[in-house]
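A selection of the complex's chains, in situ.
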Amino acid sequence: MSKVKELPGEAVVAAASSPSITNSSRAYLERVRGGDMGALPAVFGLLVLCTAFALARPSFLTAINFANLFTQGAAITVIAMGLVFVLLLGEIDLSAGFTSGVCAAVLAVTLTEMGLPWYVAVLAAIVSGVIIGTMLGTLVAKVGIPSFVVTLAAFLAFQGLALVLVSEGTNISINDPVIKAIAQKNLPPALGWGLYAGCVAAYALVQLTRARKRARRGLVAEPLSMIAGRVGALAVVAGVAVYVLNLERSFNPEFASLTGVPIVVPVILALLVLWTFVLSRTAFGRHLYAVGGNAEAARRAGIAVDRIRISAFVICSSMAAVGGVIAASRASSVDPNTGGSSVLLYAVGAAVIGGTSLFGGKGRALDAILGGAVIAVIENGMGLMQYGASVKYLVTGFVLLLAAGVDALARKRAAAAGLR
Amino acid sequence: GGDSGQTGATSTAESSQKAGKIGVILPDSKSSARWETADRKYLEEAFKAAGVAYDIQNAQNDKTAFQTIADQMMTNGATVLMIVNLDSGTGKSVIEKAKSRGVATIDYDRLTLGGGAAFYVSFDNTKVGTLQGEGLSKCLADKKADKPIVAYLNGSPTDNNATLFKQGYDGVLKPKFDAGEYVKGPDQAVPEWDNTQAGTIFEQMLTTEPKIAGVLAANDGLGNAAITVLKKNNLNGKVPVTGQDATVQGLQNILAGDQCMTVYKAVKKEADAAAKLAVALAKGEKPTASGSVKDPESGQDVPSELLDPQAITFENVKDVVADGYVAKEDLCTGDFAAKCTEAGIQ
Amino acid sequence: MTPLLEVRGIDKSFGPVQVLHDVTFSAYAGEVTALVGDNGAGKSTLVKCVGGIHPIDAGEIVFDGRPVQVHGPRDAGELGIEIVYQDLALCDNLDIVQNMFLGRERKNGLVLDEATMEELAGETLEGLSVRTVKSIRQRVSSLSGGQRQTVAIAKAVLWDSKVVILDEPTAALGVAQTAQVLELVRRLADKGLAVVLISHNMNDVFAVSDRIAALYLGRMAAQVRTADVTHAQIVELITSGRSGDLGLKNGTAP
């Protein structure tokens, strides 16, 4: 998460060339006071939601429910993370949901009908995603058809493709233990703690090295106290999460124990770190923001805009493929509805709730996590509420609006203060 | 599927010069695999055997598309229209339009209320629900469950058939809830029969009510979603789950002991009965049906062929294979081979 | 002496409207060539044609004696042509450093070398005497008009290029900053670059340029040595397309 701090979305005022403003913690507080809250509004909306559900249904706060949250939200979050790249350019991919379905079907077919090992199947699924993304991106960037239309066509075609792959509507069961483990099994508690220690240490190291390097070159660097604060916060929050996830949550522990961090958690974390790194630390990421912010300026700066566009679609579709694998793992089956119904809208919604703009130029991998968490909490909480179908729809819509409203009001304050 | 219907149509065009053309509209391909894999196949076989031109299309659960397809079939010269309506309203408007053009109509699998089709061929949907309710009761009795909590995983809230299934199993289980024999647990509908959402819904049911002892899932897909969650919590096999459609997945779950029962609808019989009527109508004959059903909306008697669904448990899985509905090589893969032998499947 | 950059007989239309008529123009290494003309004369369009932003309808671009094809800004960049456009073309969602190195980021392996870029950007901006920028990590959207212009200029002179074209670079600049930029322009030419300066300010034009080219309604009225003409003559060329012997005869090229 360290990388997120310096994304274009949040120009770090502290890194001033004049040394007049030095204390970056003061600067951060002033920024918050001034209305530029970064991820705070989304986190705040999330807290409001969780509190409401916890009050309404105490079982919301159980360890098992906490663990469920991760597996329930994983597929949407991963798809949303891919969509961020396309949205960053001001494009859209309506077919991301069914892309995940098609790739899940490819996985299922290679796994069961062709009987190949799990890693070949996963590879096949992701390669399918890459191919799909290349196709979509080329149609958008080179032929110049609006992405809405291209991906609407793909949305239709991929439903047909999924039907063909699962032979006109049958369900394919997935029995491979490795694939099933992704969304259904947990890390051994010890490994969970080990991972925790590793992550916190790595984070601290990266932060410190950066600050030291900058200081050595005479550039304004974050003071040690700030870094310590951030690392500390991460350590505490992640520590509590790992602790809770390592609690026993089986209904009949004497019969079979159920503990540990779900395997999807490190998977999502790895993807988050990867894409955050790409977006904020590589030239490719920089170019994505540039094309999204002002495609003409990017073109004049010599950036190969078409290539950037195509890459974004490739990333989006291959992340959709990963999402499809997770969904297949969770359902231990693939059918023509995998990736259908609400998946796409929820995934785009997750990215937008997290703060990604549909107009391009603004978005982070973390947004998908935050927004995905909001969506997952709503689905999870609503599942505990036992409403009838109609009331459930109504309340879900209302709750979503509430979470987004908290966030919007906070941002509005930021805009009023003249910051965008 | 493919466009084999087209080839069938041309190859038989001359031989049945005076015979009309039959249009069939199937409802969707996602809520259940039967429409594309079974119904289409059996209907095509029957029509080809009779040498009648035909056109089979699927409305993909889209009402607008359903009406458009009906229009287009009539434009293409269909003289008999066999529909599986998506809801009675659109069904009715299609039947009325057909009638006004002198096109004969058959309600296939679902009765169009107030539509007044010439014939109705179906399984009894309420009966399906009744079998599910009875099946679950039996499994719970086998497990000797004491005041078991029963959860409902209903079909799509916008699907009228889901309402009929629910009527059926409620008819069996509600008296038991009222008598205090069973305890009514969470009761939720799954939008669009979506298996992924069903997983989340059931997971949350289990979080609120960890002591769920029986699950009435409206079809095999929903049943499998529930079983996956139960497996994760090491409860599979201990909590009976129902299903419907006798899919490979459902039958495998039954063989594995994770699912208690499914409902098998002998689609071939249904398709054959409907095809017979349609072919006769297309040839300008006046066929008759064995029974009739009273349309609750119009009060008229609709001539009907009604078929009985069959409950499938471990003991009679072999019946489904023997019927040719599911192929042994699809069912008895890998670990299931042993179970197949055990269940007496050859 | 052959010009470093030469355009010959360029025509350019936007739909039914022809904006450039048979325009010929040259820029020499080591010299500042001023391009002047009334509003809407076609100066920016000519620059955009050279930069590969607009495709040309007819004519050719000759670079260092060789005819070249410029199909896009990348081609122009590869030839060593650096342009500050009038409509600055900055990415509002990026900060100053990010904009200045856009498309030519410094890297350490795969990773962006932010520290080096920040240092370099800071130094370049310092040279253009911008005292009011609070932080070079500020987003460009929050800059004042003059600050944006300074960033665009700094971005263009950061690179080793052979031709620098500046489209009204001092329009939004204050007195001191304007002086700095003119000095910079002279310095670039003295380093051997071909510099093209578009400006409406005749004082500036006469202060730094070696040659002056005047566009009139999309036609090249005249290209002359600065030393050979007077202030008044150029103004006449701009406003009426001719001045004595110089300029267009009856709306056609001289």
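Going by the order they are written in, the chains are A, B and C; count residues from 1 in each one.
By definition in this document, a contact is a pair of C-beta atoms (placed from the backbone, for glycine too) under 8 Å apart; a residue touches a chain by one contact, two chains touch by 3 or more.
Just so you know, these numbers come straight off a predicted model, no measurement behind them.
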Labelled copy-number formula for the complete complex in this structure file: A x2, B x1, C x2
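One rule holds in what follows: only the chains that are shown with their structure count from here on.
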Chain-level touch network, classified as line, ring, star, complete or other: line
Most central chain, judged by mean C-alpha position against the global CA mean: A
Centroid-based (C-alpha) most distant chain relative to subunit A: C
Length of the line joining the C-alpha centres of subunit A and subunit B, rounded to whole Å: 38
Averaged-CA centre spacing for the pair subunit C and subunit A, given as whole angstrom: 44
Euclidean distance of C-alpha centroids - subunit B vs subunit C, Å: 73
Residues within subunit C bordering two or more other chains: none
Of all residues in subunit A, the ones touching two or more other chains: none
Subunit B-touching residues of subunit A, taken from the complex the two chains share: 57, 59, 62, 64-65, 68, 72, 75, 112, 159, 163, 167-173, 175, 184, 250-252, 255-256, 258, 327, 330-333, 335-338, 340-343, 379-380, 382-384, 386, 388-390, 392
Complex contacts: residues of subunit B adjacent to subunit A: 1, 29-30, 32-33, 35-37, 60, 157, 186-189, 191-197, 199-201, 203-205, 207-208, 210, 220-221, 224-225, 228, 231-235, 247-249, 252, 333-335
Residues on subunit C engaged by subunit A in the complex (per definition of touch): 51, 53, 72-74, 77, 83, 85, 89-95, 98, 102-105, 107, 110-112, 114-115, 118-119, 122, 125, 133-139, 141
